[in-house]
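The structure appears below as structure tokens.
Here the complex is missing one protein chain, while the rest keep their positions.
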Amino acid sequence: MRSRIFKVLKEKAHDNKKIIMGFTIIAIMVFIALFAPLIAPHNPESIDLTNRVAAPTQEYPLGTDHLGRCQMSMLVFGLRISLVIAATILFVRVILGATLGLIAGYFGGSLDQLISRIIDFELVFPDMVLALVLVGTLGPGLPNLMLALSIVGWSKYARIIRSTVISVKEKGFIESARALGVSETYIMQRHILPNSITPLIPVMTLGLGGLLLSVSGLSFIGLGVEPGTPELGMMIKSGFEVFPSHPQLVLVPSLMIIACVTGFTLLGDGLSDLFDPRKSSSFIASCL
Amino acid sequence: MWMLITRRILAAILTISFLSLFVFSFLYLVPGDPAERILQARMNGELPSSRETVGVLKHDMGLDVPSYVLYLKWTEGVLHGDLGYSYITRRPAATILYESLQATAELVFVSISIVVIFGLSLGMLAAWKEDSRIDNLLSYLAILGVSIPSYVIAFVSILVFAVGLHILPVAGRSGMQSMLMPAVSLSIGGLAMLMRMTRYDMLAEMRQDYVLAAKAKGLSEARIFIKHIFRNSLPPLITYIGLELGGLFSGAVIIENVFAWPGIGRLLVDSVQSGDVPMVQACVLLIGVIFICINIIVDILYTYIDPRIKPEGIL
Partner (left out) sequence: MNYKGLWDGSPQLSKIASRNVMLVQLVLALFLGSLLVGVCAGEDSVLKMASPWEPKSLDPVVYSLNIEIAEPLLSVDSEGKLSPKLAKSWDVSEDGLTWTFHLRDDVKFHDGTPFTADAAKASLERTFRKSAEYSSVKTFPIESVKAADKYTLIITTSRPFAPLAGYLSKDATDILAASSLNDKDEVIKPVGTGPFKFDSWVPKESMTAVRFDDYWGTKAKMEKVIFQCVPEEKTRESMLRAGDADIIGTLSPALSLKLAKDPDFTIYTQKEMGRVRHILFNTNKQPLDDVRVRKAISMAVDRDLICKSLLEGVDETAAAPFSPDLYWANKNLEMPSFDPEKAKALLEEASWTDTDNDGIREKDGKKLEIALFTYTSRPELPSIAEALKDQLGKVGIKIKITILDNSAVMEQAKGGKVDMYLVSINALLNRDPDTWASYFTPASYYYDCMNYAPEDVVSLIQKGRETMDTEKRKEIYDQLQEKILEDAPVAYLTYYSGISATRSNVHGYELSLIGEHHLENVYKE
């Protein structure tokens, strides 16, 4: 028995290590993104056709691209753009998923049946396929990309909210509140939502990592942001064009993506262990 | 059970018709004339210089009618088992789909095999040797595997194995060798994920009381590990494997472009970009059907593995 307790404790410490590592990485990345204008040595959009594909110098720490733009600045702003895109899409997905999950779980019955079927379908249907149809038709560009990725991938949030709502509903106090004549919206706001947030956080954290990969992937095949926009996937793609003579143009943005996703994965992992170690795997299952 | 499956299939048909309507209306609602986009794609980005010609071409292709008429015609065709013709190549959509599906199915099959075999066994190894050096190493590798974009793996492996070492073909679909790099690049992410999950689930299961009881009864550790722990932690893993198939399809869109693999991912990218509506519709329809089938199969598998669970959607 003693050894078991010891083991759990050891596990907790291990999780904390994950949280700390993940949090540190994310904090650094967010810091870079927030203070991009201060960190970047140049305006990422200003082009200089006389100083193209230059090797790294003191002025241009990573050299310049084919339009003579400072790679370092593009990278810093690219990180910012990638993070903002991912966060925005995540936000929309969570809102969309939470709304549907809440309605399904709270009202139950045939409405629940209908919504659950939609959720199931969205869950198994490959996100990229629908996103591709949308962004491919609308053409590449930031708003289109965000729209396309926002309307897919919400089902896991809907599912989590729905099951939390059902489990909260089964507890007696909702019934009694209802009996006391408390309004439905009030019940949702005060009792159901707060209980649903906790399981959402790790999933959202992991989801951010996955989104970074999807966004950069779409950009990579030319269906993401417009060419020329500083975005990490796009930069890796143009980096490969001059690989291996300028390896830093592939390595640095790749490492940036890997670091971000690793950070989010560690953090999400740690958080999900902390909140509910037993359920961790089903959380992970619904992410990325 | 059969009742349930019938109900699921009916629901699926409804879902797919909504999906097709959505995709279709979307293709026609975007700004710009869809017919012009099709013509342009057919002419490699060029358009005839005169409007009259554009008009005649539209008429020839039957595109000069309202889009709802096109949709009705298409639906009628599908009900008769006819998916229509590609606007671009003028070949039957069903034929093109069949060719591409074969290529993608091969790729996804090999990838999911890699994911399942290596993911499960490495995960079991990590759980078995919990907190050992190998467990730590594997968990770092897993996090790395989840985080590396698949296209980076793809290009790096091309540069190493094809350009550098000359042991694998760069691209194309010519036998097993050409499958190796695309399948591995495609499966790394899912493999790492499944491995992590297997480890977690088995560790969680190992802390159950029955494990102690079984130990007390004197059953061998290996037997407990495999017969009870692994089996009990299977259901969520199967769910994940079902979902991972969707993930592999998504990933295939990118990987197929890199490796010039003539699969459905590339077909979809091409068709969407050229506004080849019948092709896009056919792809979406087929992928929808495939994944609804997978969904139902996963449910059935569930009841076999754990009869206590009632099949009621995923999880």
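Think of it as A and B in the order they're written, each chain with its own count starting at 1.
One rule holds in what follows: a contact is a pair of C-beta atoms (placed from the backbone, for glycine too) under 8 Å apart; a residue touches a chain by one contact, two chains touch by 3 or more.
What you see is a predicted model; the values in this text were computed from it and never measured.
Looking at B:L4, B:L141, B:L159 or B:L212, the residue that reaches the missing chain in the full complex is B:L159.
Contact with the undisplayed chain is limited, among B:T6, B:S25, B:N136 or B:Q177, to B:Q177. Of the options A:V30, A:I47 or A:I118, the residue whose C-beta touches the omitted chain is A:I47. Residues of chain B in touch with the missing chain: 30-34, 36-37, 39-40, 42-54, 56-57, 60-61, 88-91, 96, 99-100, 110, 113-114, 116-117, 121, 124, 155, 158-159, 162-163, 166-173, 176-177, 179-180, 226-227, 230-231, 257-260, 262, 266-267, 270, 304-305. Seen across the whole complex, the unshown chain contacts chain A at 46-47, 49-50, 52-53, 66-68, 139-141, 222, 226-228, 240-243, 245.
The working rule: only the chains that are shown with their structure count from here on.
Those residues of chain B that touch chain A in the complex are listed here as 11-12, 15, 23, 26-27, 30, 131, 143-144, 146-152, 155, 159, 189, 193, 196-197, 200-201, 204, 207, 233, 236-237, 239-240, 242-243, 245-247, 249-251, 253-254, 257, 268-269, 272-273, 275, 280, 283-284, 287-288, 291-292, 294-295, 313-315.
Interface residues of chain A facing chain B in the complex, by the touch rule stated above, are 4, 10, 116-121, 123-130, 132-134, 136-138, 159, 209, 213-214, 216-217, 220-221, 223, 233, 236, 240, 243-244, 250, 254, 257-262, 265-266, 269, 277-278, 280-282, 284-285, 288.
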